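First comes the structure, then the notes that go with it.
With one protein chain held back, the other chains of the complex are shown just where they sit.
As written, the chains take the letters A and B, and residue 1 is the first residue of each chain.
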């Protein structure tokens, strides 16, 4: 049986991801970029012919990364939509020398790299394809509440139509379209797509046209987990999916411990991790290479990047922390820190509103309900926060920005800014001078 | 020998107790309301016939509480004084069906539920009564310094007169009147009291009248401990009396510990307490049911209510904490928290003045010297304090009020208020941008 050629769509820009600059497909989860996990799942499903289509920035970084030397990549300088990406993936030789075109009789599997789902879904789609009964096979994600996506309208067990973002209550089914699409061959797509490439929804249009023209499109119901990173706080949701569903069974390296420490639950330690006396790591957690967990620190349900220092007396809970971050007597709850972020001693990233309502946060000028009761700060790379500062729930700090000591940051801080507190300090004579002797006497009385 | 009928006076309103709303007699100590400890002491002295006289609010709550099903209760809707309460206790049948009147020959024992004293005093008074030599027996609390109460003037071993609040230095003795009073029979009281019921000091007047008329009133000198809750900080004094004198011998339940923890001194753990790694509880201490003592936390010489979370890195010292309170990296010293109070990470309840003088606090509009060198905050139920806030010694926060992050609260906050900090934050361009590379190089040099 000929295996399909996988076309991995890696075109997303993530314009709603500010202040996170790292392309979301390259954000490391459990030590490897998000897209690697997808590529690995595809390979494990037995597919050896992979082509990734994306913007030059991500493609160039992907090429630098090791581990998948046999993956073809195609540039998509100004993406217009999935349809264009699929065409580029299929006709990659226009762009890139040495790229293997899909063979005449070879099926294709179109996968959106933005989605996080159960690797078994790929296997299931391929298996269904190999049964040979359907021209096209697409998965439908069963949702429990309204989600603003494309819904599958089904007639006699076949797809009738993809309905894009119906109003709540108007959904034709509870099945949302995921892009793990199997095509027995690519001829029809190659015929239809080029005519409508300027349309952002060209890919869904092509599927709808095929369905209308009588092509049998089978829908595979998918009840497993799913996630997608659209806003920066979705990184925390993605992290939890990795913790729950894709946590590796191997324990990783053995950390160097300097005394009594506690490690509970599943934790992956990379090489060279040090844990100092009194510290605790409560899994699920991932601790990157060379990171130090200081005395009395507590890390729980979090990803910590490489070469971080989680200093004395710091708690990091349910947070995503990039490489080279430094902490010292901090509370970091439900927060996302990109990389090279430092927090001064005593600084707190607050994660719960007084009214315990869902946290709201800006994306551009739009206030978004994150639907999260607990959400801390989102901090871009190279940002630093001074000592004893407080950052309010859902507040974002841009790349290279500084927050001064003692500040209470209640709204987003753009990039390359220094936000500092202008305190009104008064000085007067200290009228209550005590002699040292007097004070010592007082202390002696009070001594514990 | 016929046992006396006990009339327990539970009429106090506690108007100086703001922001604490719980009636002081219902404040839990070691898991049970203050008044229960008194009732228990009376029962242990062999008295089975008890009547509690108090306002409807406390009486209705008392009836809801379990454990003393055989106690009679009498409503005193608008208390005028102890005298009225005693009459109501004796003639309870005017008010309440099924209440047993004192038998003709039955002695009575009048006890003020506000007082905290050695249960043995009750036994001693009864025993003296059973000797049959005196008509009336009253205790005199030996005080070492002036206290604004009623002093006992004594002549030939018998009470001559109760002198109400003499000026300091004018005390007839060093004996202050406590209300644990034994009357061989109630006839005389029933004759005198109804004529003077409108007087707030009718009870003391009646005793003085009896003394004047030649009735033998024996004074039993009492040298044991005594306390009474008048101001909210007196709750801490009461707590210490319970710790010192009324701490149970049983250890309570065994807490669930998740690793190495330390428990020293006498500690009572109720059911379902969890103690996480690195935490320490130093007795005397009482930890209510379902409470979690988080990692690295330190609780010492405190009462913690039910279902509290003493989160990571919190110290609670010499404090009274009600049910459902939440802490996270806090210092709580010498403070009283009613129930359902939350403190944000980094928040400190300061407990010592710079000048180490006694802390003063308002009761109504009056500034009271608490006579305490260390006193933290007094916080009413449902109040919340944001992250990195500071509350100054002796400051009180009303029910349902909020204190914003970073605030330094220096005076009382009334109920249902939101007190927030209006910081002057300035933002300018960050001129000192460093490349990531540069910073990493710097860090490598400094790495511990």
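One rule holds for everything that comes next: a residue touches a chain if its C-beta (ideal position, glycine included) is under 8 Å from a C-beta of that chain, and two chains touch if they have at least 3 such contacts.
Computed from a predicted model, the values in this text were never measured in an experiment.
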Of B:144, B:254 or B:422, the one touching the omitted chain in the full complex: B:422
Hey, which of A:63, A:271 or A:356 is the one touching the hidden chain? A:356
Could you tell me which of A:89, A:119, A:139 or A:278 touches the chain that is not displayed? A:278
Absent-chain interface as seen on chain A, which is shown: 258-260, 277-278, 295-296, 312-313, 328-329, 344-346, 354-356, 373-374, 384, 386-388, 402, 404-406, 418, 421, 423-431, 433-434, 436, 439-440, 443, 447-448
Just the residue numbers, please: which parts of chain B touch the chain that's not shown? 260, 262, 264, 278, 280, 292, 296, 298, 309, 313, 315, 324, 326, 331, 333, 339-340, 346, 348, 350, 354, 381-382, 388-390, 392, 400-402, 406-409, 413, 416-424, 432, 434, 439, 442, 446
